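Removed from the display is one protein chain of the complex; every other protein chain stays in position.
Let's look at chain A:
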Amino acid sequence: MAMALRLYLLLIVFVSSAIVSFSLYEDQVGLMDWHQRYIGKVKHAVFHTQKTGRKRVIVSTEENVVASLDLRHGEIFWRHVLGTKDAIDGVDIALGKYVITLSSEGSMLRAWNLPDGQMVWETSLHSAQHSKSLLSVPVNLKFDKDYSILVFGGGYLHAVSPIDGELLWKKDFTAEGFEVQRVLQPLESSIVYVLGFLHSSEAIVYQIDSKSGEVVAEKSKAFPGRFSGEISAVSNDKVVVLDSTRSILVTISFVDGEISFQKTLISSLVEDSGEAEILSPLLSNMLAVKVNKRTIFVRVGDQGKLEMVDSLSDETAMSDSLPVADDQVAFASVHHEGSKIHLTVKLVDDLDTVLLRESIQMDQHRGRVDRVFINNYIKTDRSNGFRALIVMEDHSLLLLQQGAIVWSREEGLASVTDVTTAELPVEKDGVSVAKVEHTLVDWLKGHILKLKGSLLLASPEDVVAIQEMRMKSSGRSKLTRDHNGFRKLFIALTRAGKLFALHTGDGRIVWSTLLNSPACARPSGISLYQWQVPHHHAMDENPSVLVVGRCGSDSSSPGVLSFVDVYTGKEISSSDIGHSVVQVMPLPLFTDSTEQRLHLIADTDGHVHLYPKTPEALGIFQREFQNVYWYNVEGDDGIIRGHGMKSSCAGETADEYCFTTRELWTVVFPSESEKIISTLTRKPNEVVHTQAKVSTDQDVLYKYVSRNLLFVATVSPKGAGEIGSVTPEESALVVYLIDTVTGRILHRLSHQGCQGPVHAVFSENWVVYHYFNLRAHKYEVTVVEIYDQSRAENKNVWKLVLGKHNLTAPISSYSRPEMFTKSQSYFFPQSVKTIAVTSTAKGITSKQLLIGTIGDQILALDKRFVDPRRTLNPSQAEKEEGIIPLTDSLPIIPQSYITHSLKVEGLRGIVTAPAKLESTTHVFAYGVDLFYTRLAPSKTYDSLTDDFSYALLLITIVALVAAIYITWALSEKKELSEKWR
């Protein structure tokens, strides 16, 4: 009995002190979260359609994903995301059942089972140097052990058995100056030919026995001149190379004994020739060359003679050639014409024979066709049909068949680079709620169903109906603003320069737009800012976002600004700004009368430019001209510079929106001992609810809340590499908190024997950062909290009553800061990819750290766990305050993974945005996959849950009222009978 009692007590204690867990019930999955799976921009595609089973295509992508897609619907059968450094070089199918991938510059060969994607074997190949990597899988469907996979990579040629991945032999080609260009094994031959160039001027062909790896013969021939690296293998015994002047095509024939060169001047093929470029498609006995923005097809004759057979306009994408029936070879080309694309499949030998010509209406916002992969099938009338997989400029993947788009995948979303949020339109009078909601009867029915569910009376069919009802709950995916702020748009900018608006309700794409610029064809997007967020004119003005892009990859290339309407996705205007973009600074609190946010853009010359370029904005800016400061981080030199505004750059240009700046402070990290690896500031739009923190002993701590704090982490240059590459003595991690107005170092802490990478999050008055401790062989998380000392005296109530406090005094960065920090370190058992923090509308709700773990999941960790005031034995008062006893490591509670069973593959970033409801925050995670959920770090204390049964409440009230009436009537009756007695 006593034992039971004790257990019971223990349980009570446990329940009362248990950390509020945020796990979901199984039937809650998908109610407010969604998950989208992507693969990224496709690089290679191999079709697998021979068998009668499922038709599929194996693709490898630029996000290092190898996936098997259903050819009918475009769904993913299986997918594997390789590491970020494990780029896929080649993919093929061996033995008809294995998918072979070569990755990591030819040093990793893997076989995956074709139907289910299980890994069959993995072979790590020795690699000595950087080189091209070539994968050659024999094309035979028979299970023949004699054939091996030939892999060239890292200076070695390897022969690997396709059955178990065993390394059969390897041959060293690491000789100085020797570059292998082509590895070839003709069908039914036991000789492998390896063609390479020595010092780009001598062609060498090795003949290697495919069984033993012995060199059978070696031939070489010097070339008078130099080769460029571009090569096209046109047939089994010939390759065509471009020479270093890019004006001569050289045909090299090498199989039967001797090597022979045959030079052809490009100017003899086309009249107005310039620099030529060999295009990548592999066509048999033909090659495609790009000259003067035109694509010419050159046929290679038997004796290596070249002749031009056709020429096409530049904007044509071509596929590799594909054998069709009767020893014929066909290839596909796609070109644009207006809003249509034309797909043409021709025979390589006879370009006039068009096997297929189709025109398909194409969305303008997909841009041009980038890549084409074709596959043929036999129609019922025995003729050849073709399906084409095309990759568009916005990275989307489409399957074309019989003149229509069978399916499309928005693969651009796999490479999101920046995310911002936007509100939906306000519900206007025209759209009535009743029309969208159901009738009252339906509503009541629904609630009665729910009631049944909550009273455990529901039959299995009812449960299904309830679940379905919850999933598409009426207002979830409406395109209007809701009262709680749960419906929002996430605007995502992708690497391809496309902007997507995703609805938080169901994750669908509301609109998408590809950026355009008058200056260059496709600017690359850099970042995204909220440009105009109307509050006063919310009914009649649309918010807009600013997309900053640049023409070209270099940081000094001219920038492009584009303003996009959030409601419609239309580009309002796009301007070529004529200067480079190094840094974009939204000015806090500065908006003009149309509520456009003022932005400063710094260029490479040290000038800053004000946007929008209106006299009004200029007026606002000049009022605060003296108080605008900015800083830049020169990571390579280890210098952080602070700047102040100086004057208008009237002397140099006539542009009155351009300003010169001057250097006000510098922080110089000694290059021999410190290297900047991470910098971080607070989110500019973060809301801090209270400055004071009341501790248990009725003491007040004032948070040092400054928007001008910069967190910097540096490591010893030696320790900048991989974890474990240095000894603890050689590496130190130093963290700084720097005031960005004056350049003061407010806090500096060095961690000896620690190493990056540092992942940090900065919010309110605290920074939490994650790094590796080499001494303890563990990851650590350190929290630093900054408190203001200068306000610490304002504790006396009388002072506050009499107004003798300095709480309302303006704060100047030039005052000597009186602050102190508290910090504590904890071990954290996992490697981290990114950290974020929840943000709510008013900042009242307690915060959670959202840790993107190495397993691509997101862990929600209460900020209370990383409180520097945790002690080993907290006093009763401290326990009441919610201080958790100190432990040396942070707990990972499996239920607090907000991604539950899902994985956000290739996780890169987590974005949080407040909902209108104080308790709730939106969380959006992006990587190869996208994941969204709504989170309530302190539970939804300010609203009823979704499953709250209004019907039950109503019925209870009705029942109560009825009971009151009945009892009243009864008592009346009784009283009457009493009186009659």
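Just so it is clear, a contact is a pair of C-beta atoms (placed from the backbone, for glycine too) under 8 Å apart; a residue touches a chain by one contact, two chains touch by 3 or more; residues count from 1.
Here is the rule we go by: contacts and distances are computed from a predicted model.
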Among "ER membrane protein complex subunit 10", "Nicolin 1", "Eukaryotic translation initiation factor 3 subunit L" or "Mediator of RNA polymerase II transcription subunit 22", go ahead and choose the protein name stored in UniProt for the chain not displayed. "ER membrane protein complex subunit 10"
Out of A:F173, A:W511, A:F669 or A:Y897, which touches the unshown chain? A:F669
Of A:K55, A:K822 or A:K879, which sits in contact with the chain we cannot see? A:K822
Selected residue (touches chain absent from view) among A:A776, A:I844, A:I893 or A:I955: A:A776
Just checking the interface: what residues of chain A touch the absent partner chain? 5, 626, 637, 639, 644, 646, 662-670, 673-674, 734, 738, 742-752, 773, 776, 780, 782, 789-790, 809-812, 814-823, 825-827, 872, 886, 888
